[in-house]
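Of the protein chains in this complex, one is absent; all others appear in place.
Chain IDs A and B follow the sequence of writing; residue 1 opens each chain.
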Amino acid sequence: MTDKIALVPATHTTPPARFSHGVRKGNILQVAGQVGFLPAEEGKPPTPAGPTLREQTLQTLANVKAVLEEGGSGWDDAMMIRVYLTDTGHFAEMNEIYDQYFEEQGLTAPPAARTTVYVGLPAGLLVEIDVLAVLG
Amino acid sequence: MTDKIALVPATHTTPPARFSHGVRKGNILQVAGQVGFLPAEEGKPPTPAGPTLREQTLQTLANVKAVLEEGGSGWDDAMMIRVYLTDTGHFAEMNEIYDQYFEEQGLTAPPAARTTVYVGLPAGLLVEIDVLAVLG
Partner (left out) sequence: MTDKIALVPATHTTPPARFSHGVRKGNILQVAGQVGFLPAEEGKPPTPAGPTLREQTLQTLANVKAVLEEGGSGWDDAMMIRVYLTDTGHFAEMNEIYDQYFEEQGLTAPPAARTTVYVGLPAGLLVEIDVLAVLG
C-alpha cells in the first residue's frame, strides 16, 4: 500500500472546497487547477497577481511549480500541462510567456505534452493550469 | 502484460459511443465523464436525476463511485477530480454539495486534486465529472 500524500505549499491560498492543491501517490503526482493568486495573506481573500495575462500566467506557473516541488518533483517530471484560457485571442501571447518561462527554467528533460482549450473561468481570472507528473 | 479491464456498473446507462464508463490497467483507473443520469431502465432513454444542480451533482458522484468500486477502488484512491460546470454562478453551490458529500464518505486519505472549468454540456445537463485514480 502506497500512501497518498496531500501537497499543500505553505504560501498557497486555502482551496475553496475539500480538495488538495496536489496529491502524490507512488510516482504519480497530480497538481490541481492553479490560478494566478498571490501567496495567501491572513484575513485577505485570494487575490490575482494582476489583471493581465502575463501577470496571471507567470503566477499560475509559479503556483504549479510550488506544488510540484512540495511533492519532491519539478517541471522535468511534468507529463501533461493543461492550459485553460478564456479567449482564443490570448493564445499567441500565452505561448510567448510560456516559452520564455520554460526557457528560463533550464530543464533537462523534453517538454511536457500540452492541451489548451478555451473555457469559462471565474470573473477576473484569465488562465488556469493543471499538471500530471510522473516521478523518475 | 497487464490486462486492461472495462468497468461497467450493471446499473449504468449504455454509453452513447464505443467507450467504457471506466477502465483499469494495473494500478491506474480512469473513470469516464459521468453525468447525473439515473440507473438505466430498459426501454427508457437516459434520464437525469432532476433539473437541479444538487440532484445532478449527487447522482454524478454516485455514478463515479460505482465505477471506482467496480474496479476495486474508491474515493480514497482518487487523484484528480475534473468537474465541468456550465455556469460560473454554480461554483459556490457545487462546492457546498461537494464538501458535504465528501464529508459523509468518511475518507481516510487526503482529498484528491481538482480542476473546475465552465464548458458547454448537452442540453439539460449542468455538471459532468471524471476521475483519475491510482490504486494502493
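Operating definition for what follows: a contact is a pair of C-beta atoms (placed from the backbone, for glycine too) under 8 Å apart; a residue touches a chain by one contact, two chains touch by 3 or more.
Because the structure is a prediction, the values reported are computed rather than measured.
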Per the touch definition above, residue among A:Val8, A:Ala40, A:Ala62 or A:Met80 touching the missing chain: A:Met80
Positions on subunit B contacted by the hidden chain, ascending: 1-6, 15-23, 25-26, 28, 30-33, 82, 84, 119-123, 128, 130, 132
Subunit A, residues in touch with the chain not shown (by the definition above): 27, 76-77, 79-81, 88, 91, 95, 98-99, 102-103, 109-119, 132, 134, 136
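Rule of thumb we're sticking to: only the chains that are shown with their structure count from here on.
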Subunit A-subunit B separation of Cα centroids, rounded to whole Å: 23
